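Following: one structure in structure tokens, then a few remarks.
Here the complex is missing a single protein chain, while all its other protein chains stay put.
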Amino acid sequence: MRLLKTLRNRLRLFSLIVVLVAGWVGAAEKNPQSVQVRIRTILAGNKSDEFDPKLKDMEQQLKPLKYRSYRSLKDDSQNVPWQGTKSFEIPGGRLLTVAPQEYQNNRVSLKVRLTEGDKPVLDTAVGIQNKGNFILGGPPHEGGTLVLLISAAAQ
Amino acid sequence: MRDCEGIRESIGSWLDGELSAAESESVRAHLASCSDCVETQRRLEKMQLALKAALTSPAPQIEFMSFWRGVERRINQKRAWYDDLLDWSRGLFTAPRVAWTVPAVIGILLVLVSTDVWRLGGSRNSFASVESIDTYGRSVALLREQETKTTVIWLYQDQEGENEAAEDTAKSAPTF
Partner (left out) sequence: MELNDWELVQKCQAGEMSAFQELVSRYHQKVYMVILGLLRNREDALEVAQETFFRAYRKIKSFQGGSSFYTWIYRIAVNLSIDAQRRQKRNPLDFRESMDEVLEAQNEVAKDPYSDVHDKELRQALLKAINDLTPEHKAVIVLRTIEGLSYKDIGEILGCSEGTVMSRLHYARKKLHDKLSAFL
């Protein structure tokens, strides 16, 4: 039947395209060139009941911290090369420095340092799922507490 | 001057009167000097005559009123509720559309599966593994929130640097 023949030819063409694309994507995944690091800085407090709409996608992750209000202060993204470093300004004279180490089994290893002025406050090495995140919180700021959502995606 | 191959492809359209003036002239000029193409023209004309005879002879005459009664009957006939839906759907599923739609849908599904976009709702997160941590003497808590699979590193306030704002901060780390 003409339909079956046409369908078969189209399926062959699409299969070829899918295999080529999958190969390209797979190759890109095996050798990511850099990491896009995103730092979302949030001010958590108990003086009001405000929930910043910009943080809607993080609501489930923030609610367990049990603060009454959450406000987005900053949202920064930077591409960081492997073994390189990039620093992000954090309110209160702080700096967060991120250094991606390696990518293996869909996980990104990061070294993270938080400094206040020139004093180191925290050094940590974490492994997170590619495109996943973790929270670093606790530093005080303007009557509330800073919560940093740190995410990384291999490019 | 066009070659015989090109002329033979145009003879049918020339006989149909569908070529432009310039193209017609080109065909006519070629036929004036090419006996092979003239033979092609003759065979095509003979086939056209035979086609017309085969398709139109005999020409059965339809009696109009009985034909009209058949049309009227259909118009007055009550249709089942699903007939209109079937008619509409028949128009959608033509062979060329199906031939493109099926592989396109398969391709899209493969792309979605490979890029995790298909996962609906919920967090795509998994727990971060904390391999080392140094807080330079400060207290720290390491917490895991089960529902969103979020790892939380919580720094306690440095007691010496405490100010009035400290009352608003969580004196103890958030508990899950």
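Going by the order they are written in, the chains are A and B; count residues from 1 in each one.
Following the convention adopted for this analysis, a residue touches a chain if its C-beta (ideal position, glycine included) is under 8 Å from a C-beta of that chain, and two chains touch if they have at least 3 such contacts.
If you're wondering where the values come from, they're calculated on a predicted model, not measured in any experiment.
Although one chain is omitted from the display, it touches the following shown chains in the full assembly: B.
Only one of the listed residues, B:Ile62, B:Leu85 or B:Leu142, touches the absent chain: B:Ile62. Of the options B:Cys4, B:Ala29, B:Met47 or B:Leu142, the residue whose C-beta touches the omitted chain is B:Met47.
Seen across the whole complex, the unshown chain contacts chain B at 9, 12-13, 16, 18, 43-44, 46-48, 50-62, 64, 67-68, 70-71, 74-75, 90.
In the analysis below, only the chains that are shown with their structure count from here on.
Per-chain Cα centroids separate chain A from chain B by 34 Å. Considering their complex, residues 95-96, 98-100, 102-104, 106-107, 110-111, 114, 123-126, 128-136, 138, 140, 145, 147-148, 150-157, 163, 165-166, 168-170, 173-176 of chain B touch chain A.
Touching chain B in their complex are the following residues of chain A: 2-3, 6-7, 10-11, 13-14, 17-18, 21-22, 25, 45-47, 60-61, 64-67, 107, 109, 114, 119-129, 131-145.
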